[in-house]
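Right, one structure below, let's go through it.
With one protein chain removed, the remaining protein chains of the complex are shown where they sit.
All chains are identified by letter, namely A, B and C, in their written order; residue positions are counted from 1 within each chain.
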Amino acid sequence: MTTTAPAPAGPRTASMAQALNAALRDAMREDPTVHVLGEDVGALGGVFRITDGLTAEFGPDRCLDTPLAEAGILGTAVGMAMYGLRPVVEMQFDAFAYPALEQLFSHVAKMRNRTAGRLPLPITVRIPYGGGIGGVEHHSDASEAYYASTPGLHVVTPATVADAYGLLRASIASDDPVVFLEPKRMYWGKAEFDPAAPVEPVGRAVLRRTGTSAVLITYGPSLPVCLEAAEVAKAEGWDLAVLDLRTLVPFDDETVCRVVRSLGRAVVVHEAGGFGGTGAEIAARVTERCFHHLAAPVLRVTGFDIPYPPPMLEHHHLPGVDRILDAVARLQWED
Amino acid sequence: MTTTAPAPAGPRTASMAQALNAALRDAMREDPTVHVLGEDVGALGGVFRITDGLTAEFGPDRCLDTPLAEAGILGTAVGMAMYGLRPVVEMQFDAFAYPALEQLFSHVAKMRNRTAGRLPLPITVRIPYGGGIGGVEHHSDASEAYYASTPGLHVVTPATVADAYGLLRASIASDDPVVFLEPKRMYWGKAEFDPAAPVEPVGRAVLRRTGTSAVLITYGPSLPVCLEAAEVAKAEGWDLAVLDLRTLVPFDDETVCRVVRSLGRAVVVHEAGGFGGTGAEIAARVTERCFHHLAAPVLRVTGFDIPYPPPMLEHHHLPGVDRILDAVARLQWED
Amino acid sequence: MTVLDHRHHTAVPGWLPGATAPRTDPSPLLPDSAPVRVLGTPALEKYDPALLRELYRRLVVGRRYNQQATTLTKQGRLAVYPASTGQEACQVAAALVLGERDWLFPSYRDTLAVVSRGVDPLEALTLLRGNAHTGYDPRASRTAPLCTPLGTQGPHAVGLAHAARLSGDPVVALALLGDGGTSEGDFHEALNFAAVLQAPVVFLVQNNGYAISVPLSAQSAAPTLAHKAVGYGMPGRLVDGNDAPAVHGVLTEAVERARSGGGPTLVEALTYRAEAHTNADDATRYRTEAEVAAWREHDPILLMERALRELGVLDDALVREAADEAEALAARMRAEFHADPELDPMSLFAHVYAEPTPQLREQAARLAEELAAEAEVQH
Partner (left out) sequence: MTVLDHRHHTAVPGWLPGATAPRTDPSPLLPDSAPVRVLGTPALEKYDPALLRELYRRLVVGRRYNQQATTLTKQGRLAVYPASTGQEACQVAAALVLGERDWLFPSYRDTLAVVSRGVDPLEALTLLRGNAHTGYDPRASRTAPLCTPLGTQGPHAVGLAHAARLSGDPVVALALLGDGGTSEGDFHEALNFAAVLQAPVVFLVQNNGYAISVPLSAQSAAPTLAHKAVGYGMPGRLVDGNDAPAVHGVLTEAVERARSGGGPTLVEALTYRAEAHTNADDATRYRTEAEVAAWREHDPILLMERALRELGVLDDALVREAADEAEALAARMRAEFHADPELDPMSLFAHVYAEPTPQLREQAARLAEELAAEAEVQH
């Protein structure tokens, strides 16, 4: 894996990994209470190099290589936050955050509430999630539903280089705990971005592509797939809008419902399994709020309800352009 | 707490706690590979007395008081199942199953799949769940969404004394892992039941009350509330059907859709928070499959999206008859 | 003063770790092996009489607190109460060894330690009364919320102590755990992080012989729980947990070591849960009256009284003073807990996030409507 070179100031072309690294570095420069901790975040810079160079610049106390124990890492971060620090925790892979779920569900998500607001926990938990990189089992789970269904957590997931920087900065600045889900297969994709240019705030969905036929509602790793599908759909005579949620909690009902009401047809796309996935919540609430504007049921295009497949079979599991277009075709155009 | 007296054979009046105890005892009598393990399941008989008398009858090897560590308990059960035993694990309360979530998600749910069917894990994980008993924080979580959204697990939850016995027997007999969610506030309610009388199989929803106006779709602790609501609704001129899902995974699309299509109006009721709750999946899939039969959107009546409240406030959180009737009233009868 | 006699203890069923292996002074096995006092306080003379009187006073008040809370529970004024009766020496010593700016990380059974630290019983008991989760201000009282998920407060104590150390702030964190809690993975991870980070934290395991119904022998096969320190490279101490001056002495040593950069210590205090696990528990199902009776001989207040009388430190004035303070506290508790607490249903939404989400605002509005409607009906 290559080095995530220290980010120059100002507008630049950068990969999402570099943007995340820049966000951490800038946050640590601006706020001495920001501390990074996790496995291999020090000399190695993390297995994805997101923390590259932080220990060199800020020292091992600010960017700490912890012992190998996720509950211990998150539980230690809780104590650090109780003291007044702003910990940013790195979980190495999605499935390796599971040992920390008790700390997350019973303490991180609840501490502010159980202390009547006296003990907020400004903790950001960074989790590389999802598949598409040929990872072996336990390295590709799309685990967002566990977090999104837990009151007390914000759940944020960027799908662009600019959002990677902007949303991570906002998450670290938040006084509430944030589960920050990084679409690991997008780490290496590059784009122009300017750290100084503000992004839409946490909690706001953004229309990545306008359209007149129907809207694809998605987030994180599925955004590029949806944009590609929208391109291909033109040939079939469909002009598809693409909406990037960016934040699963809090959910942007206002924007989502505005778009759905105006178009009357929607497909939700994510790579996690469909059953009990976040797509269910999106489809259910959109239907509750926009029922009489819908020409067809809100359909879902998701991964199958199976454990994540081995690398050589994962492409059969992940929602692709064809499955999205099939769903669009089922939006009862004849009506 | 009182003793769960050994169950006599044949038809009887019993509490759900007694029926569950009888199911364990009968399973252990019939199958020497059935082993119970957990915290305080021995001499104490479990904090809810569900395992009362099992160590006395079968000895400590068959009903084992373990050290206090839930990941260790479930992980040990995995190894026992690998050897050929049929472990039944008791988690003491819903939130205390969280330390075992990594074992559950990464091993229990996946083992059959990751070994191409060569290493099935016939493990039943019993979890008393939900509120309504005045429990202090961490003792009343409705955590079913975490399990229902995890492929590889069956998720079963009884709402009657007969089902408590029948579904637990079926779950223990299953060659797949089952998360068996026990509505703890129903433990002490008594009813007539006959262990010899078979119940509908796992995976089948049952209509507890027929009706002509709309259907309340529910499960576990919310069934009595829905039945009461249906009674009260008569006064308002609504004849409500009540459907008890009994099993969240696998989901009984057939029965649910048949009922919804015939009535055109449905409300899903559960006490877990609404956002990302199982009600979202139910509403989404019913809408996908029955869209043109729906006179109104499928509505949800759930707990709030908050950490479980302290005992003196929990009744404000739990869905009650009024909230259910309000939702029924919003089913656009004027249409 | 009275000495714990192990031959006697081995006679107590269900108490020992491993039917065969009797507990012995593990000093030689413990690192940094200053002799581990398990046989009671050697030279009470070396203790400041003022401290001994203070410990006595707090023990007496603490016992009364436990009795009153238990009574309030019987009267339905508390939802549930896990009494620390019999463990008062650990509870008051834990409170007394901490400085103003130090932090305490209690479990659900440690409300006496919280009250002994100065938190009002009305605030310390909201969790068990059922009107609120945490009733006191953790920052102001430097006391973490009562922890129910076992072992999980261990890493919190480590993180706070570590953060303080990084800031050059001489704060020590003291985490209270039970014997059962030592089996949880979080206990292991907390001790390992503490040792690796050399965090100024002290872990006090109150080994009261049981985790609800499970005896120590089914919880651990270690010679003592203090031996667990060895595997983390930190000092371990075993102390008679019913000997208040001994507990105070061992904890003071550990706190001072932590404050002076010497890193964490694991202390095992041998004590006994004199009451059932909680009022909801039926202890007769899993332990004998003989065992309970044997431990009455080792009651922390009994031991303290005997010792102080021998030393001539205990005069009638002190006895009366302590008794009066205890009664005053009990009276205040009766008065305060018999009044119904103020409850605000809308508080359910107030602190889920810094700002309620749009979804929570909708839900709060719905509840507000319901409450208004109910109020209507009342008129």
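Convention: a residue touches a chain if its C-beta (ideal position, glycine included) is under 8 Å from a C-beta of that chain, and two chains touch if they have at least 3 such contacts.
Since the structure is predicted, the reported quantities are computational estimates derived from the model, not experimental observations.
Taking the complete complex into account, B:H154 is the one of B:H154, B:R208 or B:R246 that touches the chain left out.
Within the whole complex, the absent chain has one touching residue among B:M28, B:L85 or B:L294, and that is B:L85.
Although one chain is not drawn, the whole complex shows that of C:P223, C:G262 or C:P358 it is C:P223 that touches it. Only one residue in the set B:Q18, B:T51, B:T66 or B:T287 touches the chain that does not appear here, and it is B:T66. Panel shows chain A; residues 1, 39-40, 42-45, 47, 65-69, 71-72, 95-96, 98-99, 134, 136-139, 275, 304-307, 309-313, 316-317, 322-323 of it touch the chain omitted from the view. Counting over the whole complex, chain C has residues 17-18, 21, 29, 31, 183-189, 192, 195-196, 198, 218-223, 227-234 touching the chain that is not drawn. Although one chain is not displayed, chain B still touches it through residues 61, 66-67, 69, 71-72, 74-85, 87, 99, 102-103, 106-107, 111-120, 151-152, 154, 174-176, 203, 249-251, 253-254.
Everything that follows uses one rule, which is that only the chains that are shown with their structure count from here on.
When chain centres are set by their Cα atoms, the one at the greatest distance from chain B is C. Central chain assignment: B. Criterion: smallest distance from chain C-alpha mean to the mean of all protein C-alpha atoms. Here the spacing of chain A and chain B, counted between their Cα centres, is 31 Å.
Remark: chain A and chain C have CA centroids separated by 41 Å (rounded to whole angstrom). Of all residues in chain A, those that touch two or more other chains are 71, 99, 102, 106, 113-114, 151-152, 249, 251. Residues of chain C in contact with two or more other chains: 132-133, 149, 185-186, 347, 352, 357, 359.
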